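Left out: one protein chain. Kept in place: all the others.
And now, chain A:
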Amino acid sequence: MGSSILSIIYLIGSVTFILGLKMLSKPDTARKGNLVAAAGMSLAILGTIFLYRVNDAPLHNYGWIFTGLVIGGVIGVLSAKKVKMTAMPEMVSMFNGMGGACAALISIVEFDHLIKLIKNLYAPVSDDHLALQLLESSASKGMVIIILLSLIIGAVSCAGSIVAWGKLTGKVKDFSFNGQHFLNMGVLALIVGLSVWLVCIFGISPGTGLIVFYVVFLLALFYGVLFVLPIGGADMPVVISLLNSFTGVAAACGGFLYSNPVMLTGGILVGSAGTILTILMCKAMNRSLKNVLIGSFGGGAAGAAASGKEQGNYKEISLNDAAVVLAYANKVIIVPGYGLAVAQAQHACHELEKQLEEKGVEVKYAIHPVAGRMPGHMNVLLAEADVPYEKLLEMEDANAEFPTTDAVLILGANDVVNPAAKSDPASPIYGMPILEVENAKVVIVNKRSMKPGYAGIENDLFFQPKTSMLFGDAKKVLQELLSAIKEV
């Protein structure tokens, strides 16, 4: 009775995951979709706790389980509620790493369990052919393969996510050296080789098997670090999305281990959806996944050609002049970018917008699909700062409005406004849709310095006569601009 109810619960859980994911991909139903999936998850967890049977016996150690659930729940809610909206990417990365760690830990316990079974089989009947045959049997070998997969993928995802988190918070710097790809390949080959060997010797010498198992675990952690380390900070969203789908696959391995359909559907759905999402993100940034992973962006012939070109001079604008330009314009479009997100200047930006509106200036925002630290991140940030939804223009609408705009204020965006994407076929970002800000009458660019954006290429826009530069941290500049405009 109990187990048939549990099957139904798992079925419901799987359906809610599918529905939830489907609803999450549409703006109107997204929030409900998240709740639907969460409800299905709660049901599946409670069902497992109370109805799961191992050889007809219910689960025990309830004290431990509930303590763990409460501790995890409290930490989860607190960290999710407290995190700043700008720190969202690293938060997701951290959560993902924990899921990966969870999968790896399960593997460790299950492998230990398996080894114990073998030792018990060995002890009383040392030369029994039957026992040996059982060990050699397909079921246990298949089991070992699944456990290993879950261990390796979980460990890579966990270590990788933590490095990604470190990069996004600025604690870990980009680090690459010659021959890094060879080292990565070597470590990966070693992991695969040892795993195959482990599957072969497993059952013959459990002692060695256990050691090899832990070596594979450590190597997988090491590989996770190596894998993410050379990838640039701005590409982290893509990497996190990829690691996200890895963890999904690790969870699905758990589904195989326990013949548990809800773990299987949930894990595989995330695995495949996550992979597609990763590819979509790359497309939105006009990059290929291979480029992101190898990190060859901006290098090679194209980069050299771009840097060899004579750039001419740029001109600076003073804070007060910028304030005058903005205050006396009829229509201003703000182009927020990565710099604004990093400086957490979304609230200051909204203040500036309100001040300008009071002066009778029409203010809008032009949002490039990949503006911010993750695709769609800028919409979340501006929504957090109470910027009205109708003020946010999508790229096509914004491009239609630039010719009638008096002043464009670019806050920490660079590659998404680089005209080279349209005009220079040699440019690495050639073909990426951009915001055509050069059609406006005046362009004011706020950047911290003349350093190129993450694509590592120069931006012709900064050298055009109608462009002037306003250097400084986005938040500080906006606050000073605000007080300057008040006095105009």
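Heads up, the rule we're going with is that a contact is a pair of C-beta atoms (placed from the backbone, for glycine too) under 8 Å apart; a residue touches a chain by one contact, two chains touch by 3 or more; residues count from 1.
Quick note on the criterion: contacts and distances are computed from a predicted model.
Hidden chain, UniProt protein name from the list "Spermidine/putrescine import ATP-binding protein PotA", "proton-translocating NAD(P)(+) transhydrogenase", "Aspartyl/glutamyl-tRNA(Asn/Gln) amidotransferase subunit C" or "Aminomethyltransferase": "proton-translocating NAD(P)(+) transhydrogenase".
Note on the undisplayed chain: of the listed residues A:A189, A:I276 or A:V488, the one touching it is A:I276. Across A:G2, A:G142 or A:G186, the residue that sits in touch with the chain not pictured is A:G142.
Remark: the omitted chain is touched by one listed residue; of A:W197, A:F222 or A:Y258 this is A:Y258.
Think of the hidden chain as still there; on chain A it touches residues 13, 17-18, 20-22, 24-27, 30-31, 33-35, 37-38, 41, 44-45, 48-49, 52, 54, 58-62, 64-65, 67-69, 71-73, 75-77, 79-81, 83, 85, 88-89, 91-92, 95-96, 98-99, 101-103, 105-106, 108-110, 112-113, 137-139, 141-142, 145, 237, 240-241, 244-245, 247-248, 250-252, 254-277, 280-281, 284, 369-370, 374-377, 379-380, 383-384, 386-389.
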